[in-house]
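Mind looking over this structure? Questions follow.
Missing here is one protein chain; the remaining ones are kept as they sit in the complex.
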Amino acid sequence: MAHIITALILIPLAGALFVSAARPNYSRGIALGFNAFTSILGLTLWRTFDATAAGLQLTERHAWIPAIGAEYLVGVDGLSLLLVLLTSLVVPFAFLAQRSGRGFCALMLIMQSALYGTFTAQNFVLWFLFYEMSLVPAFLLIKIWGGENRDRAATKFFVYTFLGSVAMLLSFLGIYFAKGTFDFGTLAVLGKSGLLTGKLAWLGFAGIFLGLAVKVPLFPFHTWLPDAYETAPTGVSMVLTGVLSKMGVYGFVRLLLPFFPNQIKIIGPWLLALAVCSIVFASLAAWAQRDLKRMVAYLSINHLGYCMLGLFAVTASPVVAAKIDMQAALSGVFMQIFNHGITAAALFYYVGLLEQRRGLRGIDNFGGLMQRTPLLCGWMSVAMFSSLGLPGLNGFIGEFLIFKGSFAIAASFTAVAVIGLFVTAIVFARAMQALFSGSLAESCSAFPDLFRSEKLVIVPVTLLMFAIGIAPQFIFNIFNTTVVQMTRLFA
Amino acid sequence: MNSAAFVVIAILTLAAAFASATLQKLMHAALMFALTFVGIAAFFFLLGAEFVGLVQVFVYVGAVAVLIVFTILLTRRDVQDTGKPNWGGAIIAIAVFGGLLWAILKTPALFIAAPQIEALTVKRIGGVLMTDYVWPLQCVGLLLTAALIGALILVMEDRDEG
Amino acid sequence: MTRGIVTNLWLIPAVPLAASLIILSLANSRRSAGAVLAIIGQVAALALSILAFSLTLQTPGFRAIHNFTWFTFGEQTLRIGWVLDPLAAAMLVMIALVGLCIFIFSIGYMADDKNFTRFFTYLSFFSGAMLGVVIANSLLLLFVCWELVGLASYLLIGFWIEKPSAAAAAKKAFITTRIGDMGFFLGILWLYGRSGTLLFYNDGSGCLENAGLVALGASATFVALLIFCGAVGKSGQFPLHVWLPDAMEGPTPVSALIHAATMVAAGVFLVARVYPLFSFGAINGVTPSLTVVVSIGVITALMASLIALGQFDIKRILAYSTVSQLGLMMVSLGVGGVAAGMMHLIAHGFFKALLFLGAGSVIHGCHQEHDIRKMGGLRRLMPITFLTYAIGMMALSGVPFFFSGGWTKEEILHATAHWHASHLPHYLMLAGVVLTALYMTRQMIYIFFGNRRAASEDAHESPPVMTMPLIVLASCSIVLSAILTPAWPWLHGYLTGESAHFDIAVLIQPTLFVSLALVAGGIALGFAIYRRVAGADPLEHAQPALFRFLENKMWLDELYDRTVVAYSRMAARLSDWMDRNVWDGLVRAVSGIGQIFGILTDNFDERGINAGIDEATTGTRGIGRVMSAWHSGQIQTYLRAVGVSVLVLLVLYAWLT
Partner (left out) sequence: MTPTLQLFLVISATLFCIGLLAVLSRRHAIFILIGIELMLAAANLNFIAFWRFGPQPQPPTGVMIAIFSIAIAAAEAVVGLAMVIAVYRHYRTTNVDQFDQLKG
């Protein structure tokens, strides 16, 4: 079990090779087979992982390019493990959601490998390699298999994220020249006293911030997201929102917050304001959307805004926060990462199902579905309620903890952010009214209800939502020690 | 290091380079290009990297320049650059030059003379290539092979079309 | 024994919830199985509630808690738990009993509905969640159940989902209550931040116990007010009351159970539960937060009873009456009469459920007719309904001696009279008594007296499955008065933890005569005005403007539509517009590289200026378009960008050194 992480990274790549070599109609099956394999590995990783031990575990370290401080260093802590598990969950879900050919499957598998790499790499060069490696398949997937406006959306997505990445790379070069290492752990320890000085520190901060803020995305760098998510095929949207957006949040936790604590403290209120803007404006914009997919995309921005609020509250507040509040906010953020991953992916899946049946996905193209497809409506409402933070479902736990932590630290910002929670409820209430109720629309009268294959996808995910909502301890166990450790780091 | 030689080589190289970048006729430009690389090779000799200088001459003057000439012949139709030059590009190039010059001149650490060194023999280069740089060497070999095959595939006539 | 019951208190909500899940998995056609399961669940909950109730009888001021860790985050634990005390126990029994009656009634009322099993799924789910609210010993658990109750309410209001008005009403209810809930949520956060715990009682360290309250200090007022926001939303208090009358779009048993007897009373229960937060630091029983509660309660009570005078929908009248009664309860809590308020809540639960079920019976008999102007003379046709409805009406109007509502209302008036801050609420509540009697008399006359009108021509009495619950509830409304009288204020003593003594002398008090006179006056006035009613409303003749004002619910819905709703929609559209046009452009402006690049491109006009202007004028989506234009596919364009980037780097370098 020594090389389990490397195996996780390599297996999807091998899968991509296999898929490219195999006949097109087998490709999805092969991809799913490889995903079963990675899922098993992910679970093994979970079992092997010692949740009570602090620090990185299962590390593998090999010399790579010693001249520039690059090494092959992978390892997991609670947060990485959580994200690896999320990837292992969402990607197969996405494969099941999408009829897909050879190229599609191969690119998705490459992206999966890049995701595993991003979440486990502990050296910047390696991390950046994976980070960028995820970008290319995503771009191609949108550009080739996307819907209307795919060229523009793909280009916009690529240019935004790539510009961000370049800025980040430059910042990291600066850091490397100042400190001579690319190792995350070492840098995080050094970060307490500041990695860079003077103007350079601000430049470094700005570069990394820009790269990650685009990826998350944080207001006002989010405008690529609705276009990209709207046009991407269902499976890709699911992975984009479920996992890829988490790369940004992960980057914030792993890089920006520990490396630039002083800068963050100084412009803390502005960062909090950006997070609040993300929450409020995105939810309001979601309300104004007529396209279901675009609506869900905006809500995705909104939900990641909560993550950002929690993170900035922990690190950006001028006062030293109480331990309980920091831990609440961090735990909430991690929980929200996981929850949003499955819930948003599920929502995209449902929108995909509706689109498959109707051919359109405008909110006005449906009506009275409850009479025709009660099962679809029922399960879909579970995902919607989970997304709007109904207690008893997974969304609530993370949001409650984030709000608990950040309210105690930055009360006024959090109080404004509550508007986001409220507007989300309006958005979903409106969507449910438009889709499910009223008289059955003519165009929907021939809809089939859920097929067996669709139920097979939906039921486990929904059960997971309930399980996390009711007894979330098993998720908390993954990252509790990491939370404690990070609290010490940020305090 | 001989400063007179330096000045001569510098003037020659830069003039040839400028000519190769700005001449209208492609063939002339290609010849100037070869001359430029001879000049650069002379710089390498001056700097004590004779082996690199030789490689430079073999590869560029012997191979690349010839290739360019062949390409010009193969694409006979426009052997002259007819498009009007893009002045925006020129402005950028001059601005970049100014920036670089400023950066070089303001850095006092660069104002140093060359130290004495022991001659870099081909034997030593060979030794290093086979020990420390053996992996990159293999990679370059692979790359060159790939480039060769790739170039062949690119220029092969598509019979179906023809 | 005691421990065992308290530890397993969760079974009370769990049984109906489990029943709900099982019914959900049943096929739509297995109607009887669904109904039987729901009723078994409810009977079990009732039995367990009575068991728990009997436990609380052992000692006065009984309180037992069971706390446990829900989850651990970081090194912290979040603990929740349940509590059994007189407040919870009394509510448990009331909810379970009223619920059971309504479940049985629904079998008859919903007999023809095609989604019969789904209805019982929702009802059982509601019942479980509501019982959960009552036993929660943690504000968080209470909030969880509170939201689930809201969900059940949403589902049940919109139960007839093919009716657009029902769906709209469900949405309105969900969103309006959510406004209050956001305040509630903030209150929870604040409370948690200050006191470090959300447990109500925890052997001295809970947030309602001394240590927690001291830790809260001055912020207790704000926390209390924020929590009160939740109560305002859920209990239909002004200004968030607008959803409750619309909620009558749901089936009548739902209106009876959720929007009269139980859920809407949860707000009152909540205030009673966290009363120590409200009364912390009280001087003579007056705190700023309690004063707010009183003011809101008074406004709500009077406004709703006035509006009730101008309504013609049988259920809407009752809905406004509920709003007004809830206001009354809030007043009672605000002036310090917690026990009185809770007693009224319990009594109200029974008689209001009775009235709604009676209304349901009437509607059922009149073929789904809701307009009271089309009824009339039903007294003969539906005698059982008439009698039970009359009992409910008497109880609601506050006729003393035999009807539970009379005594509890009496007690509330008593409490308001002794409020130190002001006597205004007392007088206003006295006016409210008259109004209540007036609108109930009006309704009675319209429905049961006079000549038969369109809808009552061939009305019929409802089947026993519907009338039996009416009789049970009616008898409850009467029997309950035995433990409410000041002569033997058993319930009062039970709730406050004092023992009750039988003392016939205090039965007759001077104020009793005042309210008796007022009620009698109200009823008499009602008879005088509406005696000869036939179609048009006498008030409409006398005061057309005033009547229109009341009939249109004081135009509050319209006001909200034109202001709050309109502004929020505008904000949404504005956000969308900003997103498409401004933020996109802002990012582009920030990435000034692009601008320099545009200037240096030879076809600058085309790409730099035109694109910019196009953007501003036609409002296409910013950067993507420009980026796309730059993305010309021409190598040199790209290389030029690289050149500019090098320049930028150089400038950066110059700036840094």
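When the chains are written out, they are named A, B and C in that same order, and each has its own residue count from 1.
Methods note: a contact is a pair of C-beta atoms (placed from the backbone, for glycine too) under 8 Å apart; a residue touches a chain by one contact, two chains touch by 3 or more.
Here the structure is a predicted model, which means the values were calculated and not measured.
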item	value
Where the unshown chain meets chain B, residue by residue	1-3, 6, 10, 13-14, 17-18, 20-22, 26, 29-30, 33, 36-37, 40, 43-44, 47-49, 51-52, 55-56, 59-60, 63-64, 67-68, 70-72, 74-75, 77-78, 81-90, 92-94, 96-97, 100-101, 104-105, 110-118, 120, 124-125, 128-129, 132-133, 136, 140, 143-144, 146-148, 150-152, 154-155
Chain C residues touching the omitted chain (full complex)	627-628, 631-636, 639-640, 643
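Here, only the chains that are shown with their structure count from here on.
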item	value
Closest chain to the centre of mass proxy, which here is the mean CA position	A
Chain B and chain C: spacing of chain centres that average the CA atoms, whole Å	81
Inter-chain centre distance, chain A versus chain C - centres from mean C-alpha coordinates, in Å	36
Touching two or more other chains - residues of chain A	none
Per-residue multi-chain contacts in chain B, two or more chains	none
Residue ranges of chain C touching chain B (in the complex, touch as defined)	600-602, 604, 636, 639-640, 643-644, 646-647, 650-651, 653-654
Touching residues on chain C, where the partner in the complex is chain A	71-76, 140, 143-145, 147-148, 151, 158, 161-164, 166-168, 170-171, 174-175, 178-179, 182, 185-186, 189-190, 192-193, 196, 568-569, 571-576, 578-580, 583-584, 586-587, 591, 621-625, 627-628, 631, 649, 652, 655-656
Footprint of chain C on chain A - complex, ascending	151-153, 155-156, 159-160, 163, 170, 199-200, 203, 219-224, 226-227, 280-282, 284-285, 287-289, 323-328, 330-332, 335, 368, 370-371, 385, 390-392, 396-397, 400-401, 403-404, 407-408, 411, 414-415, 418-419, 421-423, 425-426, 429-430, 432-433, 436-440, 471-473, 476, 480, 483-484, 487
